[in-house]
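Note that this complex is displayed minus one protein chain, with the remaining chains in position.
Letters A, B, C, D and E name the chains as they come in the text, with residue numbers starting at 1 for each one.
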Amino acid sequence: MSPSATTPPPAPLDRLLWEPLLRAALAEDLGRAGDLTTDAIVPAALTARARLVARKAGRIAGLPMALAVFDLLAPGFTVRVERAEGSDVEAGTTLALISGPARALLTGERTALNLLGHLSGIATATRAAVAATAGTRAQVVCTRKTTLTLRALEKYAVRVGGGRNHRFGLDDAILIKDNHRVIAGGVTAAIERARGYAGHLVKIEVEVESLAQLDAALAAGVDVVMLDNMGLEEMAAAVARVAGRALTEASGGITPDGVAAVAATGVDLISLGWLTHSAPNLDVALDVVLDGEAR
Amino acid sequence: MSPSATTPPPAPLDRLLWEPLLRAALAEDLGRAGDLTTDAIVPAALTARARLVARKAGRIAGLPMALAVFDLLAPGFTVRVERAEGSDVEAGTTLALISGPARALLTGERTALNLLGHLSGIATATRAAVAATAGTRAQVVCTRKTTLTLRALEKYAVRVGGGRNHRFGLDDAILIKDNHRVIAGGVTAAIERARGYAGHLVKIEVEVESLAQLDAALAAGVDVVMLDNMGLEEMAAAVARVAGRALTEASGGITPDGVAAVAATGVDLISLGWLTHSAPNLDVALDVVLDGEAR
Amino acid sequence: MSPSATTPPPAPLDRLLWEPLLRAALAEDLGRAGDLTTDAIVPAALTARARLVARKAGRIAGLPMALAVFDLLAPGFTVRVERAEGSDVEAGTTLALISGPARALLTGERTALNLLGHLSGIATATRAAVAATAGTRAQVVCTRKTTLTLRALEKYAVRVGGGRNHRFGLDDAILIKDNHRVIAGGVTAAIERARGYAGHLVKIEVEVESLAQLDAALAAGVDVVMLDNMGLEEMAAAVARVAGRALTEASGGITPDGVAAVAATGVDLISLGWLTHSAPNLDVALDVVLDGEAR
Amino acid sequence: MSPSATTPPPAPLDRLLWEPLLRAALAEDLGRAGDLTTDAIVPAALTARARLVARKAGRIAGLPMALAVFDLLAPGFTVRVERAEGSDVEAGTTLALISGPARALLTGERTALNLLGHLSGIATATRAAVAATAGTRAQVVCTRKTTLTLRALEKYAVRVGGGRNHRFGLDDAILIKDNHRVIAGGVTAAIERARGYAGHLVKIEVEVESLAQLDAALAAGVDVVMLDNMGLEEMAAAVARVAGRALTEASGGITPDGVAAVAATGVDLISLGWLTHSAPNLDVALDVVLDGEAR
Amino acid sequence: MSPSATTPPPAPLDRLLWEPLLRAALAEDLGRAGDLTTDAIVPAALTARARLVARKAGRIAGLPMALAVFDLLAPGFTVRVERAEGSDVEAGTTLALISGPARALLTGERTALNLLGHLSGIATATRAAVAATAGTRAQVVCTRKTTLTLRALEKYAVRVGGGRNHRFGLDDAILIKDNHRVIAGGVTAAIERARGYAGHLVKIEVEVESLAQLDAALAAGVDVVMLDNMGLEEMAAAVARVAGRALTEASGGITPDGVAAVAATGVDLISLGWLTHSAPNLDVALDVVLDGEAR
Partner (left out) sequence: MSPSATTPPPAPLDRLLWEPLLRAALAEDLGRAGDLTTDAIVPAALTARARLVARKAGRIAGLPMALAVFDLLAPGFTVRVERAEGSDVEAGTTLALISGPARALLTGERTALNLLGHLSGIATATRAAVAATAGTRAQVVCTRKTTLTLRALEKYAVRVGGGRNHRFGLDDAILIKDNHRVIAGGVTAAIERARGYAGHLVKIEVEVESLAQLDAALAAGVDVVMLDNMGLEEMAAAVARVAGRALTEASGGITPDGVAAVAATGVDLISLGWLTHSAPNLDVALDVVLDGEAR
């Protein structure tokens, strides 16, 4: 069964959450004078068509955002989406056809491709990691190791890739790490303080480094235990000891290559910072076809 | 001769250019409720010390910015920088010692590390590419294939890595690509339009795909010719034909592995989008030492 | 036992989360020309002292923020806090003594008092509601019925008042309401869709209007059931039926007067939109003592 | 004669003055991940109808702004306004019918209602205060005791309620309070300084606490005298003494219950901070009718 | 008597009203890469001294803002102000001495001078216009013909020049122009509508073009009549007819050369858009003295 077959349709993301970033990125590229080359050479009235193409195979994420770039630059674009957001495509696949003002097409190209390549890179890496968990109970999740101010989009790309999202920030769940535990004077005390502070809709996860800590966490009734930087055998033993009393998360420097082995330990969740901080770009391009040329 | 020996001291970057991004990134991580875990568990008056450590070898970029994260969260931090920005370090090297409010230290940790890891990843990749050009005239340059709104910082990291910067945006140089050439009706006409539009401090670069285009560009007196997606032999021939009448730039899908061979063709510049869109993170960490513990 | 005795020390709130609002509020009050009256009459070099006073009894929330207003206007203020944030005070209590530039003191007065009066009003109302639950298991929680863009501060004031926070937004927990249930085709299907979408740290609450829905929700394993607009007897019956298998939340037009009766049903949580959308201001004032006057 | 009959049609408010607040409020509610519940459960293509309803009687303010919330989330809404902005409605009245994308309808509901309930609460309270002045010359006016950054909207709601606006900020009129008077060395000197500073379109109001101060203010030719915290008899005497030489404003802790008595003293203006800092919310709701259901 | 002798000390302007503009202007000049020249050439540790000098005679406005530019770029500056804000200076006068980091001094120079030259140009032109009114009752006032987003600063410069401020915007006074009059169906009706709408602290000014309109305006009790584009004789007649019942403002294309003649008509106010839209820059410069050089 192919990974894409088991992946739900990609999650939506409200435009209010990403349009300001597109505007800021266009402003960054336009600078103070705009696109000198295009403004100098391309007549204002010229229209053009373009194919948005994946040069390499991968899973596409960011297509609606990339296409919106052109609308922010000029009115009058028409778009035909050929492959839906979240599709797995081969190298050379046309993703969308775009027609409109030639100037805006050339001016917006880099911003659109930078976003589409980055998000598709994350989705492609996520899909591969998800595929490596086939046949196990493990879900692939991302972390807070994201690019500054792009977290909402990068976590969206993880969802498009078939992964799930860990915390979006410091405020939507409790995650008790070693320093918190030491400051509180132990796992139990740390959990008590957390429960006394957070609202009733906040889950609590605790990082554990030993079986004693694991037992204390389970006794205190946490929702998730993070097995941080454990060896595979130790991890499997921890999962067995938990025995369903909490979710188990494997964490700590896991790369795509290691996902399958970790998944085999029976953990519920495998978190990879790698997906959002180190996944390479997917190569995408915009092939412009000037009106009047043969196609 | 080691790469670092030939690298000039890292270029500065005005704080006004990056402090707003740090604030936005902290706001992104704090969300609406702040750091639930830390606020619940860590007493307000507790102070702590921490070591900022490189877990892997690489070139450090972003250290002043990463350290500034903590000052934005709370007053009262003292910092001792152990390794200067732009240093090449081994795995395990302590980069800086930080003392201050324990809450702010834990709350700012992820934002600081996300930035330092990302920029150091770029600098490390750049340094490696620069090393691969040793003994040639080629300079390593970046492109506009950067992360949305992080261009100034990412291009700074390239400079810290010993690379040079290509255009910062659409408005600081003319770069005539194939679509511009076709619209203008040829290389010569495109250059003329560009020269008639841009100011006297704007350089003109032209992408060429054939010797005929190269000759036309040189005849028109361009500053730089971009040899896009050429084979190595063709590139070497083009460099010879240029014979110093313009700078030559190799471009198009070059990865770090290919740099040395490209440099051997005699080109002046090798541009790699890879440096800013696909270089993996450098693993950095913050080891917190709570006051009162033995060290 | 007095309410304040059982209330934990007030929760902190990172300055990054509220300083921009203070700046915007000062800009709103200064307009384009600044404080005409003060600028016309008060010499630039004059200093003054002031007492920040509660004119009515209540619980104080927003004191650190109110005091920060003056620092944003001018350097050189010194402050002595007389009653800590979260204190319960009698009418006429001095909260803090402020010394500094007379102009900034008069210019910032209204902004500081508007914030302090608003947040203390919420904290005071919350404290009263919490007191009404004494001897029961019920916690008082707020809702998303907050003033536009002031949610973080208003929810902070609820915490200072001894209440707990419900969701901070649409994205930190799942809350399945009747429309969601109908669209999904029933409680069970709705919960399944939610679980298939959200990450592992997201809790699920379901609004139920009948015992059948309640049973379905419990069978599906939700974290919290919201008993919306139920009569007291029905509510008590529902609580008994849940029997600890999920948290129970009473909701729907509950005012402070009704809290005690609702708490007596045995519910775990009582949510009141009233706390943040209708709690009256606490009357606070700034009594300025010009230097040179007798005090 | 009913209050509404004498109230002019509600004052307009340029969209530029409030659309940014709506965007900020939606961003506050969407957080980083958007509406988890709706995105998980509601199909993207589903449309729905909804009735915007007043659950309690009151005067409606904020209807155009509340309806604009949905347009900011998604295109494709159609609206039929049933009761105009500024209408006095009974409990249960349908204010508007809205049709459009079901997701955006559910996602925007809370933001729209928070604004509409808040502004209608202010308008309703203002209308009641205005009614209490029937048969007198007194106008009801608001103060600068508003919610941070919502002043333009809250003062608009006061106008919709039939009240008038006092100063919008520190810069659109001179208001000499006791501290200013003391610093200047007396009423006369304070007015002279103010007149020497402000432009010719700036009115001057002076707070007076005694007949001597009143006489000095009148002699100096002020536009308005504020009778601050005076007893009713003293106030009536002051009004008589002014004898039309200036407007008279009653001020200081006046609540809706006290308006009629104050109005009977003959003052021109009665200012109530209560209208904007303590008026309770008007209960409004959005009843969603899914397409396909019977209505 | 010299103009400066009769000018009150310059009006203050809260830093919150102009610091954001300075930040935006520095960001505009720094672009994405910062000050290439200075960063390339000037060592980070070098300090320097500089004299801020007026190259031409004039009245100085904007000195505190210009000096603040350097503090925004780097800590460590010390400043000695030689001539106070609002001083009248001869060509060659040193205004301030600045010591600090050489890089920041060179990087901030242009932004500081652009602001100081612009505001001093306005103040200098205003002072000259004020001088031309010597011996008359006329005050010189500015208009809303200001540079986009610089109104607060430009109107401040007018005050520093000894002028007074007209409206700051559309919302701080009523100004009934010919279109408003026509729409309302006459002067009287227009004034009635205005009085029925605006608060009690809003003054009303009416533009009149005939004696009939003047009489109607006076009968309706306006605060100010604007005599728009009248000849000098007609203006004098209008002033006589008003006879102190309202302030009179001469308006319409008045340049500095015409001020004296207009003032002689007896008007109270002369408004000049010229002051803020056409006053030439005052030539100011920053003479840098590198430490180590002879001075």
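Keep in mind that, in the parts below, a residue touches a chain if its C-beta (ideal position, glycine included) is under 8 Å from a C-beta of that chain, and two chains touch if they have at least 3 such contacts.
Since the model is a prediction, treat every value here as computed from it, not as a measurement.
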Ask   = Which visible chains touch the chain that is not shown?
value = A, B, C, D, E
Request  = Consider the whole complex, including the chain that is not shown, and state which of B:D88, B:E154, B:D171 or B:E207 touches that chain.
outcome  = B:D171
Inquiry  = Just to verify: which one of E:L72, E:A198, E:A236 or E:A264 makes contact with the chain not shown?
reply    = E:A198
Inquiry  = Going by the contact rule already stated, which one of E:P64, E:G121 or E:G163 would touch the omitted chain in the full complex?
reply    = E:G121
Task = Name, in rising order, the residues on chain C that touch the hidden chain in the full complex.
result = 28, 31-32
Inquiry  = Which parts of chain B face the unshown chain closely enough to count as touching?
reply    = 8, 11, 139, 141, 164-168, 171-173, 196-203, 205, 223-224, 247, 249, 268-269
Message = For chain A, which positions touch the chain that isn't shown here?
response = 23, 26-27, 30-35, 39, 44, 72-73, 103, 107
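Note that only the chains that are shown with their structure count from here on.
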Ask   = Which other chains touch chain C while also touching chain D?
value = A, B, E
Request  = Please compute the C-alpha centroid of chain D, do the same for chain E, then give the distance between them in whole Å.
outcome  = 34
Ask   = Any idea how many Å lie between the Cα centroids of chain B and chain D?
value = 52
Multi-chain contact sites of chain A, meaning residues that touch two or more partners = 11, 28, 31-32, 151, 165, 168-169, 171-173, 196-198, 202
